[in-house]
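Moving on, here comes chain A:
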Amino acid sequence: MTFALIIISALILGCAAVAMALRNLIHSALLLIGSWAGVAAFYLWAGAEFVAFAQILIYIGAISMVVLFAVLLTRQGDAPEPVEFPSLSRFVTGLIAGGGVAGVLIGAILGMPFDVRTAQSAPALSVKELGAQLMGPHAVSLLVIGLLLTVALLGAVLLASDRRPDQPEDTP
Partner candidate 1 sequence: MSPLQICLLLSSLLFCIGLVGVLSRGSAILVLLGVELMLNAANINFIAFWRYGPNPDAGTGIVFVLFSIAAAAAEAAVGFALVIAVYRHQRNIRLQEANRLKG
Partner candidate 2 sequence: MLGSGIINGLIVTAKNFVGSYHDPKRMVTVQYPEERAKLPENYRNFPFLITENATDPMGTLRCVACQICEKECPPQCIYIEKSKDKKPDATGKPQLYPAVFAIDTSVCMSCQICVEVCPFDAIKMDQVFEVAATDRFTGLLLDREQLAKPNSYFHEIHPTDAAEVDTRLATERQAAEEKAKAAAAAKAAAAAKAAAPKAAVKPAAEGGPTA
């Protein structure tokens, strides 16, 4: 079990790290999609099937499409320009900040004695129970999320639309 977890972790971290270091935006995006797929695998490993499928559906099915679309729409010519790091100092600053946070977190995790549940089998939570949870105690949050998504959709459409007031609406 732990062995599988380590492989999954390596996949996630490797993909993410390489993605953040690459200069080709499309490669970065595709590697990040791999990383998201790794996270979905982690959810599967942890026994959260529903979340894993939701992760794949939303991240790989939807967000990745949006990302790739954005990359393609903002390209110059037929290939995206290589994205340079802005400056060495900034890169070093980023590394130091990230490394610092990582050090603090890792130290905390390794130093903290966690009260770990001994049960090795994953807790079983059927889709029905999950649905009951969503519609019961979390109904308000569900509504809020629905509202958020609607607003986000409208906002995205407004932001990305090219239409200026002086342009007549084109009828396709």
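Selection criteria: all candidates are chains of the complex that A comes from, given by their letters.
Basically, a residue touches a chain if its C-beta (ideal position, glycine included) is under 8 Å from a C-beta of that chain, and two chains touch if they have at least 3 such contacts; residues count from 1.
Computed from a predicted structure; not experimentally measured.
By the touch criterion defined above, chain A in this complex contacts candidate 1 out of 1 or 2.
Listing the residues of chain A that touch candidate 1 in their complex gives 1-2, 5-6, 9, 12-13, 16-17, 19-20, 25, 28-29, 32, 35-36, 39, 42-43, 46-48, 50-51, 54-55, 58-59, 62-63, 66-67, 69-71, 73-74, 76, 83-86, 90-91, 93-95, 97-99, 101-102, 105-106, 109-110, 114-117, 119, 122-123, 125, 129-130, 133-134, 138, 141-142, 145, 148-149, 151-153, 155-160, 162.
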